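Just one protein chain is left out here, and the rest sit where they should.
Now for subunit A:
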Amino acid sequence: MAAVCIASRVLTKKVLSSKALPAVSQSSRKLHFSIYGKSNAKVSDGISTQYPVVDHEFDAVVVGAGGAGLRAAFGLSEAGFNTACVTKLFPTRSHTVAAQGGINAALGNMENDDWRWHFYDTVKGSDWLGDQDAIHYMTEQAPHAVVELENFGMPFSRTDDGKIYQRAFGGQSLKYGKGGQAHRCCCVADRTGHSLLHTLYGRSLRYDTSYFVEYFALDLLMEDGECKGVIALCMEDGSIHRFRSKNTVIATGGYGRTYFSCTSAHTSTGDGNAMVTRAGLPCQDLEFVQFHPTGIYGAGCLITEGCRGEGGILINSEGERFMERYAPNAKDLASRDVVSRSITIEIREGRGCGPEKDHAYLQLHHLPPQQLATRLPGISETAMIFAGVDVTKEPIPVLPTVHYNMGGIPTNYKGQVTRSTLVPIFFIHPQVQKGKKCRLGSTVARTSAVPQAFFYCGCLSCSPQVITHTPEEGDKVVPGLFACGEAACASVHGANRLGANSLLDLVVFGRACAHTITDICTPGEKLSPLKPNAGEESVANLDRLRFANGSLRTSEIRLNMQKTMQNHAAVFRTGKVLKEGCDKMDAVYQTLDDIKTFDRGIVWNTDLVETLELQNLMLNAVQTINSAEQRQESRGAHSREDFKDREDEYDYTKPLAGQQRKPIEQHWRKHTLSTVDPKTGKVTLKYRPVIDNSLDAEDCAAVPPAIRSY
């Protein structure tokens, strides 16, 4: 007869009092927590599995040790916080190491440059879905961040007079788009990510961060809407570890592995997004998945945009430089989504290369071999190994491949995770009248004497429920939770990311999280109490998966998911195909209940870890495809064949005078917030407005939306 023990902790002495209750629950999945060794006598007969739990307490916990995670971790250690860094991979194996291109910063080494031009380029690149305050923060901090990296010892490529070499990169221009191509991507040949990560790792060893390497983070420990820590599985010995802390930073990267063909490592499984989803919080803009134009055909390995920056061109089967037709000014250095679409259209119209006419060629052999050897050594090697091509003689076969996730955990520009509280408001705001500007700078469309569901300016700072103005304008901060890097959505990349902005995003927002935590907390603060059995559901799930005995293997379900996503949510999307994809994804999600694992051990159980990763990938995949199906417009990386235009509050293809501003429910210039019920796989979508004002309107004016053409 199973006895269920309830553990309670008396405050003064850590003594366990146990009450034996008659067994009531049918489910044998109920776990109970007890401090080891105490009062186990009654229960010891009835125990089938035990999971030892080690409890740790820190001032801050960072999940993930890539570029953003390391920067946040040692930033916090530098500020005196007791920091833990929990990572499932050794820090130098994080996917940041694979980044090739570079970091954008308006240093002005190659020509006169201004960070406000970089700001403009990023806002335009995001197709006006990026939050301009976060973009302002990032582009203004960029030169400082790059100089800081250089001071850490990062071996940037140099010009002849010893300054940091900056190359041309997609979407970068001078003088707000009117001054031609800008050269602002600081690089280390074509191995910038590798260099960045190793520099950060080397630097981090100077500080006393506690690294928990090869610990797989399972879930957040949430209580009363506040994040109180993380629970993780130590892969080496199978013990469970609970890290209690007042501040948790998520820097777990993206989820490229939801697609069959991607440039991401096998470890890019969206663990952070899934942890946040399971905690009941929304994820933002997951439908925006970037397809990098030049991934090697077949292998999927990345050929950096830097090739095109150094002068490489894309050609079709007729030998034509087709980008001139699609982007007359920027040509091959147009924004990535434009180039990906162009390649896809060329292939569809029959001008693809190769025997199956299903890819394009990237030509580099017209460049001097010496330049290829100094500036692009990495891709020369990659092309030889994965495509068997000598770049000094032949072109590389390339195809658009999934590369980056613009969406993620919604944060403000300081790195704090936010949850939007757009709820129906049934009052009239006394102060805001039609035509007046609300704090966001948007004009209120109308007020009415009749209670209505939403305010048309779409922001809650005009709501009577918010008596004091909050900088988060209706977005409420989730206490104790931060996010940075690819896992976060600040949102600096909006609907499309410009190349070389991601590495910048990592270091700037990693540092921003550290600064914000330093501002709001002090080291050594007492932790709020946590329920003794916190994290029980995560361990129950782990246990269930460890002994799963269905009929489908993890690899089969994963392949089904990847093929569905690749076929139904690719570069060009159609309503019918997306809907079919949503239904198929839902069916695949349900098959998770029928999963079968083979390794019953707990030490280095990679079958179990892959299954946990599959659960995480599934949550990301269902949100991606459902958000894509709902968004009926084409914006940035999300292009719909049945809704080819961008739907903003005004029609920016025509003069604005005389146009009526559309209410937020009728246009699509808004962020998607998606939540999932993990038990059923049902996705719920809400929306939140874009932040259109920069941090300082006098220093850097916000960019009003316009047509996006290159």
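Basically, a residue touches a chain if its C-beta (ideal position, glycine included) is under 8 Å from a C-beta of that chain, and two chains touch if they have at least 3 such contacts; residues count from 1.
Note that in this section contacts and distances are computed from a predicted model.
Engineer: Could you tell me which of "Complex 1 LYR protein domain-containing protein", "Trifunctional enzyme subunit alpha, mitochondrial", "Geranylgeranyl transferase type-2 subunit beta" or "Septin-type G domain-containing protein" is the UniProt name of the chain missing from the displayed complex?
Structural biologist: Matching the unshown chain against "Complex 1 LYR protein domain-containing protein", "Trifunctional enzyme subunit alpha, mitochondrial", "Geranylgeranyl transferase type-2 subunit beta" or "Septin-type G domain-containing protein" yields "Complex 1 LYR protein domain-containing protein".
Engineer: Quick one: say which of A:Glu57, A:Glu394 or A:Glu647 touches the chain that got left out.
Structural biologist: Of these options, the touching residue for the absent chain is A:Glu57.
Engineer: Just to verify: which one of A:Val539, A:Leu612 or A:Val703 makes contact with the chain not shown?
Structural biologist: The single option touching the absent chain is A:Val539.
Engineer: Could you tell me which of A:Thr49, A:Gln371 or A:Gln590 touches the chain that is not displayed?
Structural biologist: Of these options, the touching residue for the absent chain is A:Thr49.
Engineer: For the chain that got dropped from the picture, name the residues of subunit A it touches.
Structural biologist: 2-5, 14, 23, 26, 28-38, 43, 46-58, 82, 84, 210, 236-237, 240, 532-533, 536, 539, 543
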